[in-house]
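Note sheet for the following structure.
Just one protein chain is left out here, and the rest sit where they should.
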Amino acid sequence: MSGIELLLEYLTKYFPILLFIFVALAFGVVTLLISYLVQPKYPEPEKLSAYECGSEPFSDARMPFPVRYYIFAMLFVIFDIEVIFLYPWAVVFNDINKVSIIGLVEMLVFIALFLVAYVYAWRKGALEWD
Amino acid sequence: MQPLIETLMTRFPRAVLSVEADTARAEVSVRIAADRLIEVARFLHDAPEALFDHLSDICSVDYPEDRQRFEVVYLLHSLPYRRRLRLKARVPEDNPAIASVTGIWKGAEFLEREVYDMMGITFSGHPDLRRILMPEDYAEGFPLRKDFPAEGRGWRSQFDFIPRLDEAPVEQTDSEIPERDKQAFRAEAAPSSSRRREELLLNMGPQHPSTHGVLRVVLELDGERIVKATPDLGYLHRGVEKLSEGLAYMQIIPHTDRLDYVCAMANNYAYVRAVEKLLGITIPERAEYIRTIVAEMQRIVGHLFWLGTQALDIGAMTVFFWTFREREVLLDMFEKLCGARLTLNYYRIGGVDSDFTPDLVLRLKTFLDTFPEKVKEYDSLIASNRIWLGRTKNVAVISAEDAISFGCTGPVLRGSGVAYDIRKEEPYGVYDKVDWEVPVGKNGDTYDRYWIRMEEMRQSARIIRQCLDQLPAGPIIADAPQYIPPPKQHVMRDMESLIHHFIIFTQGLKPPKAETYCATEAPKGELGFFIVSDGSARPYRLKIRSPSFVHMGAFDHMARGYLISDIITIFGTYDIVMGECDR
Partner (left out) sequence: MTELSLRLAVSLAQIAAVMGVVMLTVMILTLAERKVLGWMQDRMGPMEVGPYGILQPIADGLKLFFKEDIVPAGANKFMFSLAPILAMVPALIGFAVIPFGPSNKFELFGITVEPFVISDINIGILYILAFASIGAYGIILGGWASNSKYSLLGGLRSAAQVISYELNVGLAIVGVLILAGSLSLVKITEAQSGGFWHWYVFALPAPQIFAFVVYVISAVAETNRVPFDLPEAESELVAGFFTEYSGMRFAFFFIAEYANMVLVSCVAAAMFLGGWNAPYPGTILEHVGLGQFAWAENIAWFTVKAYLFLFLFFWLRATLPRLRYDQLMKFGWKVMLPIALGNIVVTSIAVYLFPR
């Protein structure tokens, strides 16, 4: 397939998706807009105050939050990238001409490496919430 | 008791001022010098022959005419010896201060704060002496003093009103709570350095879906972990104790309905028992049976309500609807019995209001036949559910020692392995005539308390069934013409009844000059009424010892170190009702 044809193929495949994203966004924005125009507006300080169970908040809610969340976010990024590497392999592995012991062993080694990182994180207590 | 009193008098000759033994009501009170309180209290708590390990309540009474104006009354209770003792100390008006006993009984912290709040007596050595039921900035003085008018002093007329919609909106002011006001909710004082604190102060309540009413707890959080939990009570404070001082004894009964509004009957029962103890009248047998049956029905209702809400807090919503289905059946019976469903008013001083009808007995028996199956049904949803176990086991653990020291009672205390149930210890009603057991837990965690309440429902059903089988015939109200109004048909026919009726309803019944404390096992724990009578038709002082309030004193202790999600299970496991807590 030449470059142009590939591009055209991509365009026909992905054009509906782009269109869908656009339509969904437009739906969201337009609905909000119309709703904004028809709704009543009676602002008053008590109504606009942030909810904190009826008491006056002690402090602004935008404050540093615990590092635990970041650790999980980082673990996710690391492991998720490894998972993404599994996908192309998974797709071609079962191909009738390509099933081979090399593909299997390579991936088992990769998963073993994954496991090393996982066990390390576990032993270090990174998977504990506390 | 006598040897102990003698030991007390020989060991503390200068501290013990007098001993009043009320033989008719089997109560002893010891008047001591206020400056010797700590040593006497320490002795009573520690000495092997005393062991008053449980502080039921601290009450204060105002005698404006006396030179030593205020009296502080400590209601002590010894769990090992099953006896009670009242310790009284007087303090003068110009310096109303007394030593704090928080070092001896941990539960004294909240009780002393209440006395301070209501009567203005300061406790030296108290860790956190602030107002507890009244607002922090309350400016009218101390409401339970006799010179305080029941209608207040006009403080509320200064309140701002919420602006109306057609008015111009008020400019938003960005007010930050000063650091000074936050200190009370911090686990430790803020460091003097400029290091920014990582902990987050979060209000939970009063407007929160699962604080079981208008309870506010200020949480100091480290992530989702609780560093300190400070309950802020009083949002539902109605001044029932102050109101009672202006009402005749019979008129107070409806006010007790609104204490623990989930279990109104239990409050009625506790109150009328206290008044009967004060009056010294005996109750006909049939009335005793009926009272016991109704009290146990109410216990089932209360526990069903608790189970539903506790399960809902943990997220199991179906249990809630299923328990309300059975609760409805019982409420229907209450409606048949006395016309109301929630704020029931069925107990009378000297008996009950109306007799059981055969139809009601039949309904009740039918209910009892199906009820154990229903309890099994709830259990099938949660009892062996791993999530439920994970959420309740080893959560909010309180040791037996701490539970006693904090003055916990009811399922909370029994969950920690202390078999204290007033129905067994000081039997009233007909609890000593029927077979039943007191379930006791081991670990003092939420699961044990859950198990105990489930078991108590089964035991209550057992008690009701036996009572129904034994139910004797006879009158349902005591015959004591000077205290109890005669039946209506008599009033219409004979002169003497008419006169009694007239006197009771115009002047009220007049108990002898005395004081008494009477404890009843309500579904939530020990509900006690301490009544001081000056011989008039109105109580001179009425103090309600509500289990929810005392349990809130242990809240911080139980919550520390757990997660936000566990806070919810603690509200549930206390079975807290703010109407009773704030009174």
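To keep things simple, chains are lettered A and B as they appear, and every chain counts its residues starting from 1.
Everything below uses one rule, namely that a contact is a pair of C-beta atoms (placed from the backbone, for glycine too) under 8 Å apart; a residue touches a chain by one contact, two chains touch by 3 or more.
The shown structure was predicted, so the numbers you read here are calculated from the model rather than taken from an experiment.
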Among B:Leu37, B:Leu75, B:Leu215 or B:Ile314, choose the residue that contacts the chain missing from this document, as touch is defined above.
B:Ile314
Checked against the full complex, the residue among B:Pro92, B:Pro149 or B:Pro209 that touches the missing chain is B:Pro209
Considering the whole complex rather than only what is displayed, give the residues of chain B touching the chain that is not shown.
172, 200, 202, 208-210, 224, 311-318, 320-322, 325, 381-382, 385, 387-388, 390-391, 563-568
By the contact definition given up top, give the residues of chain A that touch the hidden chain.
12-17, 19-21, 23-25, 27-29, 31-32, 35-36, 38-43, 45, 47-53, 57, 60-62, 65, 68-69, 72-73, 75-76, 79-80, 83-84, 86-87, 90-96, 99, 101, 104, 107-108, 111, 114-115, 118, 122, 127-130
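Just so we're on the same page, only the chains that are shown with their structure count from here on.
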Within the complex, which stretch of chain A touches chain B?
42-46, 48, 52-59, 63-66, 68, 130
Residues of chain B defined as touching chain A within the complex
162-163, 165, 169-173, 175-177, 182, 185, 198, 200-208, 211, 216, 218, 222-225
